[in-house]
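Take this structure, written in structure tokens, and hold onto it; I'll ask about it next.
Apart from one protein chain that is not included, each protein chain of the complex appears where it belongs.
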Amino acid sequence: MTLSRRGFLNAAAVGATGTFAADMTRLDTLRHSAWADEVKTQGKRVILLWLAGGASQLETFDPKPGRPTGGPYRAIPTSATGVHISELLPKMAARIQQTTAIVRSLNTKNADHGGGAVIMETGRIKDPGIEYPDLGAVCAKELGRLDSAVPDYVSMYTSTEGRRKGGSGFLGSRYAPMFLSESMQPENIRRLESISDLDHQDRLALRDLLAKKFTQNRHSDSLGSHTQAYQRVRGLMASEKLFDIEQEPAEMRAKYGPTQFGQQCLIARRLVEAGVPFVKVARAWWDSHGENFETHRELCADLDHSMSVLLDDLKDRGLLEHTLVLTFGEFGRTPGINSSLGRDHFAAAWSATLSGCGVRGGACYGKTDEDGHKVADGEVGAGDLFATILTALGIDPNKEYHVGARPVPLSDFGSKPIKDVLV
Amino acid sequence: MASDPTKLQKTKDIGIPSIAMCVARVPNSGRLIFGSSDFKLHEIDVFAEKPQPTTFGGEGHQSYVTGVVLTAPNIAVSASYDGQLIWWDIEKREPTRKVKAHELWIRRLVISPDGKTISSVADDMQCKLWNAETGEMLRQFSDHKPITPHDFPSMLHAVTFSADGKFIATGDKVGHVAIWETTSGSKVATVEAPGLYTWDPKQRRHSIGGIRALAFSPDNKLIAVGGIGQIGNIDHLDAPARIEIFDWQKGERKHELNNDKFKALVEDLVFDPSGQWLLSSGGAGDGFVTFTNVETGKTIHQDKLPMHVHQLALNESSDTLFAVGHHKIVVCEFKADPPPADPAEAAKS
Partner (left out) sequence: MRWILRINFAALWLLTIAVASNGAELPSADLPIEQVIDQFVQQRLDAEKVAAAPQADDANLLRRLMLDVAGRIPTSEEAKGFVANGSAAKRVELVDRLLASPDFVWHQRNEFDRMLLPNKPNDGDFRKYLLWAVKENRSWEAMFRDMLVGDEADENRKHALTFIKSRARDLDDMLNDTAIVFFGVNVTCAKCHDHPLTPDWKQHHYFGMASFFSRTYVTKKNLLAERPFGEVKFKSKRKDDTKGEQTAKFEFLTGSIIDEPVVERSADDLKKIEETIKAAMQKDDAPPPEKPAFSPREKLVEVALRSEDNRFFARNFVNRVWDRFFGRGIVHPVDQLHASNAPSHPELLDWLTRDTVAHGYDLKRLIRGIVLSQAYSRSSEWTAGALPPESGLFAVAKVKPLTPRQYALSLLIATHNPTQWPLLDQAEQWATRREQLENASNGWSGQFEMPGENFQVAVDEALLFNNNKRVEDEFLRDSSDRLVGHLKTLSDNQAVIETAIQSICSRPPRDDERTTLDEFLKSRSDRVTAIQQLVWVLLTGPEMRFSF
């Protein structure tokens, strides 16, 4: 390495900081966020355990033991007085009071995989005229830092059935997820062997230096995002190890266990610990039209173990009070048991859970009727659930984005947070 | 032979409010005791003019009743997902004894041909033998791993006695069969039928299937293993009903039978006493019944049944079947035309 090459690096580094500060101011004005809001959301994170295909509420958080719709599994008491959940979730049962609130009265009306997924990703029904951002993108924008060296929205979906990437809609690609499907190693995050690390840094620095002249007198947010994207590259590359669970002690890996979902929960913990504001781990595929009970025996064991270990681990690290862990998918499953001993798609009365940050542990909101066909008390929609999630994170759900002339509140028009599950 | 599978016809089709998971028949009668998804035992006389189930009372099971056997003229024993075995006075329809038998869900209960021993299998992967009269546990054994090779909880669905009672076979979710000597509890052979277990590593990332039914041939030489073939879309029971027949002493597979007509799960298997045919039944959306020539593996006759069948009972002459399942009980006869000059047959009818 020669002196002049060092020179490139330094000159560009200084330049980059300057440009960057300017961009920050400009983009920050778009965020309409008051300083007080910033403090409220500081350091908040979300892990969404997306139960793709539709988990059965009856075999998880809203059992109906002894009813014709109840299935064979018993309900067991949890650490929260009077709250019972399925015996398939014994580890979670021991943690409800300490960490988790259950919402049993979701009616999201659409029992089609695609349509249901859109509703539960964005908190509202699809609108052909506008592309809404999903929860991950909204959280990335509201909780992330523009200059973040780590990704701000990571989405894992390794099974192929129903695979959905999610998207940032009108918030733009800056908030699009880093999507991991085939491999847990993000694409293009590792330097090619054909270029040395120094050369890799040098050429980026030289690039910034030359680009400055172009960007100086041209004003465009798109242009700013291009500069930023390149400025984030080195930071993101440094986060490569976050995706590598071999970095964890063997004992910790053993705790999370051998399943892919467990391992992805461990990655999620590593990510939020490093400051990634939103991580989605999709566990597919729960669509048990046949053999519902056997399918849930397997998948609930995976969920129960992985989620419990994740919550414990977050708690041990002091992260749980800042991290909201969610479970839901596109819908639940029918109370009726079909002749293949399966349950079909059902969106009229199903459950979600919220754990950790901002959540009143042990709260159990809403009721379904005795056979689980309808919501009997406290009906809420996807918008209300999203308003609850945002409120738990210290984000004002009524805050509006502006798309052209059109105001779009963060959670759907008319939605309200479920106060009973919030601290 | 008094039976002729080609003459199969449905003679009764009775609706019931629950899903019947298991059945035992009171000898020489149309009285069936069946266990159900309503956690209860019921009795019904299917030959009555208007068959009506009568429900057993008392403090019974806490979950689906998945096994029932008759151990004495007036005694039934039932098994359930609640892990209990319950002895019942049939006449009074009251429980007389409860035994906490397994840690996890009991999947099947069978009785030895001499009526003295009953055997239960459960998801704790244990096979347990019980004194049918006293309820005392005689021994337990297992050759079944609690966790599948894909790190999920395994299940132990199937158990059966040989016709002479000397052997017991157990079969699990991943297609592993162990054969045991009843008196000693020692393992004498194993058979593998992995084709009955579908693991989807990519698309949906869980499994389906497993061994659901086992039966020894009357001469003990063969064991039939039933379930469902490899499924593409494991959201549904979407593969041919599948039976594998092994000469287990030689360790050879004699037949691998994928049903050409029915996509379904084989829930029960029964050999004809002469060993000529094997009766299989089960279902997915609907049900089916298939008679297979044991020697050739060819289908002798098969037909649709109006419900997913969970268990069968045969009559003494093996020419009438009683099937229980999804909200229905069905009776089918498959009697050979009587030879006209046979006085014995004439007397019987």
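The first chain written gets the first letter, and so on, giving A and B; residue counts start at 1 in each chain.
FYI, a residue touches a chain if its C-beta (ideal position, glycine included) is under 8 Å from a C-beta of that chain, and two chains touch if they have at least 3 such contacts.
Being a predicted model, the structure only gives us computed values, none of them experimental.
Taking every chain of the complex into account, the omitted one touches A.
Only one of A:R145, A:H226 or A:R317 touches the chain withheld from this view, namely A:H226. Across A:Q97, A:S181 or A:T215, the single residue that touches the chain missing here is A:T215. Looking at A:L49, A:L204 or A:A282, the residue that reaches the missing chain in the full complex is A:L204.
With the whole complex as reference, residues 2, 4-5, 8, 127-130, 151, 170, 172-174, 176, 178, 186-192, 194-195, 199-200, 202-204, 206-207, 209-211, 213-215, 217-223, 225-230, 232-233, 236-237, 403-407, 413-414 of subunit A touch the missing chain.
Simple rule for what comes next: only the chains that are shown with their structure count from here on.
Within the complex formed with subunit B, the residues of subunit A that make contact are 53, 65-66, 68, 71-74, 158-161, 257-260, 283-285, 287-291, 294-295, 297-299, 301-302, 337-342. Partner subunit A is touched in their complex by these residues of subunit B: 17-19, 37-39, 62-64, 81-82, 105, 123, 151-153, 155, 202-208, 210, 234-238, 283-286, 307-308, 326-327.
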